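Omission of a single protein chain aside, the complex is shown with its protein chains in their original locations.
Chain lettering (A, B and C) follows the sequence in which the chains are written, and residue indices restart at 1 in each chain.
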Amino acid sequence: MITVISATNRPNSNSLKIAKNYVQLMEKQGVEAKLLSLEALPADFISTELYNKPSENFQQLLNEFIIPAQKFVFIVPEYNGSFPGVLKVFLDAVHPDTNRGKKAALVGVASGRAGNLRGLDHLTGVLHYLGIHVHPNKQPISSVLAMLDAEGKIKDENIIKVLEKQIGEFIKW
Amino acid sequence: MITVISATNRPNSNSLKIAKNYVQLMEKQGVEAKLLSLEALPADFISTELYNKPSENFQQLLNEFIIPAQKFVFIVPEYNGSFPGVLKVFLDAVHPDTNRGKKAALVGVASGRAGNLRGLDHLTGVLHYLGIHVHPNKQPISSVLAMLDAEGKIKDENIIKVLEKQIGEFIKW
Amino acid sequence: MITVISATNRPNSNSLKIAKNYVQLMEKQGVEAKLLSLEALPADFISTELYNKPSENFQQLLNEFIIPAQKFVFIVPEYNGSFPGVLKVFLDAVHPDTNRGKKAALVGVASGRAGNLRGLDHLTGVLHYLGIHVHPNKQPISSVLAMLDAEGKIKDENIIKVLEKQIGEFIKW
Partner (left out) sequence: MITVISATNRPNSNSLKIAKNYVQLMEKQGVEAKLLSLEALPADFISTELYNKPSENFQQLLNEFIIPAQKFVFIVPEYNGSFPGVLKVFLDAVHPDTNRGKKAALVGVASGRAGNLRGLDHLTGVLHYLGIHVHPNKQPISSVLAMLDAEGKIKDENIIKVLEKQIGEFIKW
């Protein structure tokens, strides 16, 4: 099972739009994926989930999206030159042995030009620490606003092509 | 003005203990510093403060600890191979132009052996992005449990020496 | 085929000693590996090999150790807080498409305590850029001088155990 994670809790984010496109691009290659938006994290997450056993609600989220998944795709916006704090808060709340040996693909999202390259590097360090394999084909999407149409569909053919290539490699991996 | 930031909201953390020692070591060199523990972040922080104007409470915290400070010391525990998500959530909630040109010193805290070296590197990338100068003398504290006595005082003379040296350089900077 | 690379041209380096131990530990698990020490790089390497077609001698080295290998183990000492420049010079001289899709395991070597953690992170970034998969189980060896006996054998049982575990995972990968 594959879970695509939109790595921000910002309402109606560009990353969520990219994530929805990504799930559809996977379907075109015959693969089902679940979509987890970090908007799902409850408001009091940093108080309730970081240093305790998971609450019933969070355990349910883990049971549906994290524990059964063998592969993850992280769609990661750039916040202050790296990945969102909310993504790390989420990872900090998951038992560090939960995902050892699993596999991850990374997509960066930025309004600027470097496509959150640094955020993907930082995330690679954290995922490797957690024993998660990271596919070397990482896709940084720059100038994301110009890449999406009014319905939130990716309109840039080049982006679609590189994402399709990444998906093809990740499925077979 | 200098603010020492204990970069986790974990209750009664070792980082907070180190931070209190750090404030006292600064006093010994004749410098007052404020202490901000990220325990102060309200439970619903990721819901209320990330994509809106600061709430009144958060603005008050910024007014007391962040806006008037010219220098910051970050005491940063290692969570999953990097710095805590809560620290990045905090930084993501502060307007990115708030601290340009200010100065930071970094102290890593870990129960393992590398003293959160990677977390300090990641944090350097984020702080530089925010226009904050980072002092090259970064102090990673390893095996933190063995470094503290029962009252939370640093008992390791070597650690005290390297922190005093860091403080001396940081004050004059 | 697997090539173990001792990533420095320093004569009689501790990294080369670790690399020889590593090859023997692989043999104990039934796997042959070639050993390439970067001492093999000719004295005028930065002049002759960086911006030209490989010389006959360098092509021979590539033909023996790099092109037929499907997996690499990098034994990487810490030089000035990262990996040796000589390793990057070597990688810069190899055509960037040579090793796409291959696999690498990383071992850090340092006289200090962090086992060249930063060097392994930097190398991960470069190898991923080159399309090489990097195993998340990276082994930083600290205080290397205390780990070797007079004959250059690893005498620390813990180090041997973690390397054997890494080898086991890497062979099956």
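To be clear about the criterion, a contact is a pair of C-beta atoms (placed from the backbone, for glycine too) under 8 Å apart; a residue touches a chain by one contact, two chains touch by 3 or more.
Just so it is clear, the model here is predicted, and its values are computed rather than measured.
Chemist: Of the chains that are displayed, which are in contact with the missing one across the whole complex?
Modeler: A, B, C
Chemist: Have a look at C:Ile5, C:Val23 or C:Leu41 and name the one touching the chain we're not showing.
Modeler: Going through C:Ile5, C:Val23 or C:Leu41 one by one, C:Leu41 is the residue touching the chain not shown.
Chemist: Of the listed residues C:Val4, C:Ala69 or C:Val86, which contacts the missing chain in the full complex?
Modeler: Of these options, the touching residue for the absent chain is C:Val86.
Chemist: Can you list where subunit B touches the absent chain?
Modeler: So the residues of subunit B touching the missing chain come out as 121, 124-125, 127-138.
Chemist: For subunit C, which residues reach the chain that was dropped from this view?
Modeler: Missing-chain contacts on subunit C: residues 9-11, 41, 43-48, 50-51, 79-92, 96, 118, 122, 125-126, 128-130.
Chemist: Of the residues in subunit A, which ones touch the absent chain?
Modeler: 113-115, 117-118, 121, 140, 142
Please note the rule applied: only the chains that are shown with their structure count from here on.
Chemist: Does the chain-touch network form a line, ring, star, complete graph or other?
Modeler: Basically all the chains touch each other, so complete.
Chemist: Mind checking the rotation angle between the two copies, subunit A and subunit C? C-alpha superposition, nearest 5 degrees is fine.
Modeler: In degrees, rounded to 5: 180.
Chemist: At what distance in angstrom does the C-alpha mean of subunit C lie from that of subunit A?
Modeler: 31
Chemist: Roughly how far is subunit A from subunit B, going centre to centre by Cα mean, in whole Å?
Modeler: 28
Chemist: By the touch rule stated above, which residues of subunit B touch at least two different other chains?
Modeler: Those would be 118.
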